[in-house]
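Dropping a structure here in structure tokens format, bear with me for questions.
All protein chains but one are shown at their positions in the complex.
Entry: chain A
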């Protein structure tokens, strides 16, 4: 049953952000508590912990020179896992570069995600049974594509939705507006997540727009916009699940702004957050940590303990080790591979270049 009526958010999105569980792990809105079993609650928490560990390990692997481009995700686990937990296998995901955890949860193999970071074409190979694109690098380019995917789903009368993510800075892009406007006009099943982590690299949210919230941008295109506590996995899940139901029922897209924070730098390619934000601010957000509050809640319910945490950490680390080993065994790329990947039907002149490369062993 849908617990949120998105009609309420159609023209007045600047209502209080949805929260279910507060910073202390207390349930503050029982009405919006999600329909999840105890096992599912634990499962969701494990995914968040998995994401935190993956972030730590990826950061180390990057520092060791074993991984390439990486955008840290610590702090955003509730926003990312809470939303993707509402996603069905057949839903189509268009992630951005900070959304690799959702992509992996959607079925994309971890070793390929590592290869993507290393910079290998095999890291972009989407398995047939995974409905997704590779992580989008150009900010908000996926927003317009999401309208297209969702229009395709609607034409096929598929009971699924297109999921996409961008950040607070992404909402300033023309493509963001074009995408949500197309989706609204075509009334297609699309969920637009804006993970508002406060900064677009260094530029703070307040310098992106005079709009009071990012969710209110939905008003201009006639779609509901809703804010949610992005450090509260239960709230994010509840909103995502309800939005998915709303979209699948043929009511059109929803814009969801999750209020979150990234603890780390923008990427590991030289960004230093000390240049643009204070330690006090970081400390304030750490108090809202999505894992701490969820762990406290589960602990009180007797659903989680230190042993379980330790065992899970070990399992995740093993998974990461195995995936990294597999990624590192990928064959070295050749120039001829790149020619072959330029066209699916190879033109005569390109074939000549492939032959030339192969003759020279390139």
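Basically, contacts are C-beta pairs under 8 Å (C-beta built on N, C-alpha and C of every residue); 3 or more make two chains touch, one makes a residue touch a chain; residues count from 1.
Rule of thumb we're sticking to: contacts and distances are computed from a predicted model.
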Protein that the absent chain corresponds to, by UniProt name, given "Pyruvate dehydrogenase E1 component subunit beta", "Amino acid ABC transporter substrate-binding protein, PAAT family", "Ferredoxin" or "Cardiolipin synthase N-terminal domain-containing protein": "Pyruvate dehydrogenase E1 component subunit beta"
Touch with the omitted chain, as defined above, among A:155, A:301 or A:318: A:155
Absent-chain contact - pick from A:23, A:185 or A:282: A:185
Sole residue of A:64, A:212 or A:344 that reaches the chain not shown, by the stated touch rule: A:344
Interface residues of chain A (partner: the chain not displayed): 92, 121-128, 133-134, 138, 141, 143-153, 155-156, 162, 174-175, 178-179, 181-182, 185, 338, 340-345, 347-350, 352
